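Only a single protein chain was left out; the remaining protein chains are all shown in position.
Each chain gets a letter, A and B, in the order it is written, and its residues are counted from 1.
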Amino acid sequence: MAVAILFGVFLVLLLLGVPVAYALLSSSLATLVYLGQPPIVLVQQTVSGAGTASLIAIPLFIFAGEIMMRGGISERLIALASSLVGHLRGGLGQVSVLSSLFFGGVSGSAIADVSAIGGAMIPQMVKRGFDRDFAVNVTMTAALVALLVPPSHNLILYSAAAGGGLSIADLFAAGIVPALLLTLTLMITGWLIAKRRGYAVEAFPGFVAVLRAFVAALPGLALVALIFVGIRAGIFTAVESAAIAVCYALLVTVFVYRKLRWTDFVDTLAGAARTTGAILFVIASAACFGWLLAYLQVPAAAVDLLTHIDADKNVLLLVMILILLALGTFMDLAPLIIICTPIFLPVAKAIGVDPIHFGVILILKGGIGLITPPLGSVLFVGTAIGGITIGEALKTIWPFYLASLAVLMLVTFIPALSLWLPALLK
Amino acid sequence: MQTDNPMPGHPALAALARSALLTAGAALVAMAAVEAWQVFARYVLNDSPGWTEPVALFLLNTAMSLGAAAGVRLKSHFGFFMLAHAAPPPVARALEVFAILVIAALGAVIAAWGVELLVDGWSIAMAGTRLPQSAAFLPMSVGGALMCVFAIERLVLALRPTATEAH
Partner (left out) sequence: APAARALTATDVHTPGYPTVEALRFIGETLARETDGRLSVKLYHSGQLGRESDAVDLARFGALDIVRVNIGALNNPFPATQVLALPYVFDSTAHMRRAIDGAVGREILDAFAKRDLVGLAIYDAGQRCFYNTKRAIREPADLHGLKIRVPPSDIFMDLVRTLGANPTPLPYGEAYSALQTHLIDGAENNWQSFHTTRQFEVARHWSQTGHSFAPDALLLSRRTYDALAPDDRDRLVDVANRSVGYMRGLWDTSEEASRRFVLEHGVTANEVDRDAFVRAAQPVLERRRGDALVDKLYRGIRDLA
């Protein structure tokens, strides 16, 4: 009964339009009262939920991403991608995909990606004769790459939700090959669509132009290297690397690019604070919900149920993916990770899936949820920037859905795609 | 994330939301500085301070609580609003009022219980710092109170007979 109240109140309130965080708090409070537990546990757990050290990296990466978006780093990363692949068929679409690989590495967030890259690319693509829906769809799907290239604050969140025992360096390394695979798949998809729709091909700007763009983008690219090498070489922790990213991005934008004026900086602060509040408050309000799940022994029951189904490991994994995909259609990534990790990770472990591998699956799968209706933040931001309705985007997005689902299946059933690189770097 | 434009409301409350947001932003700057100091002290001074983590967590709490409170006014909280958007206006309005009431009630209980927890652990020192152990509850209590205030403002606007849908 308590479990029914916990899930029932949450789902009903969510459906009625109560924001996720408040739906989580309401259902937790109702369940505490039903169980005769002191209701003050709600606030104790909420504050404790934001009291995990690894979470400090999340707002700092969000902050660094905002600085890069407004301070010129993202612009130059896009210019580099443009000089490299702008001449391929689907030109600027390919640029969007490659920019996501570069910029996603520093911003760590799909929403920052779609705002920064979409904001710069979509209008240009439309101006040069691409259809709006193509411009929006390719940019939105490409933003998923950001979730998997290090740093990924979602992988940090996963590590925390898994109890903090998973190495963030390993998780970061595990995301790289799947990110490259996704990039490649999306570039091919974009190429095929561009060919069918007969988009023109542009001229290659020449190696000098590529080199010039590369030099201009170097400070931004160096940030990715700085973070990755710094953590791997034990110079700093993942949390400290986020602070280094903020300092570095500020130095580059203020002293090298000289773009960030005081008013821009204040806007950057407000933007970062707003996103931080939305993401972290969901994480914090999910803490009591998660505590009640554990208290009511739901994860153990889920493990029991799923491991007693007499089925093949891969079938069970597929069932889990389908459940998670269904949840992902109406849940955002952060709450999905926070709520589902304690339930599904024990099941995954019980059927022999490596927790690092499972993390990559979970993030990629949750990422697909960001571009599916009814609730998808990347879908909302992308269509808003592109000036089209969600319905218009959905009519022609299916090849991109298929492409990302194909990558999800490959990543799910070929563990080596995720686990090979972390093992190599050890 | 719901990305509607900030609503028209009382200028004093708009200023309050803006200050909450900028205080949260300042907390982010301080967090970056504190964590960078930990790296500097470890390598340059060869003496790692024990206070950086608890202080950074306090700042995290500040950024989260005030950012989330301003988010009630800016409507930046994650949610699933398709039903509310698709419903006929009177139903949509009832749903909005309901959601606002839930936020206001939770903001109030967060503030009240937050203060209770704050008082409970005030006299105990937090390991690594001279802060009270329960200091972590201070930002959330303030944030809860602000959530309640901003929700009431939204309620007044939603119930105003001439109110037009802001969506």
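Definition applied: a contact is a pair of C-beta atoms (placed from the backbone, for glycine too) under 8 Å apart; a residue touches a chain by one contact, two chains touch by 3 or more.
Computed from a predicted model, the values in this text were never measured in an experiment.
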| item | value |
| --- | --- |
| Among A:Asn154, A:Thr237 or A:Ser404, the residue in touch with the chain that has been omitted | A:Thr237 |
| Residue ranges of subunit B at the interface with the undisplayed chain | 42, 46-48, 50, 52-54, 121, 124-128, 133 |
| Where the unshown chain meets subunit A, residue by residue | 37-38, 40-41, 44-45, 48, 53-54, 163-165, 167-170, 231-237, 291, 294-295, 299, 426 |
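FYI, only the chains that are shown with their structure count from here on.
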| item | value |
| --- | --- |
| Chain centre separation in whole Å, for subunit B relative to subunit A (CA means) | 23 |
| Residue ranges of subunit A touching subunit B (in the complex, touch as defined) | 13-22, 25-26, 29, 39-40, 42-44, 46-47, 50-51, 53, 55-56, 59-60, 63, 111, 235-236, 239-240, 242-244, 246-247, 266, 268-270, 272-278, 280-282, 284, 330, 332, 334-335, 373-375, 377, 380-381, 384 |
| Residue ranges of subunit B in contact with subunit A within the complex | 1-3, 18, 21-22, 24-29, 31-36, 38-39, 53, 56-57, 60-61, 63-71, 74, 76-84, 95-96, 98-99, 102-103, 106, 109-110, 113-114, 116-117, 136-137, 140 |
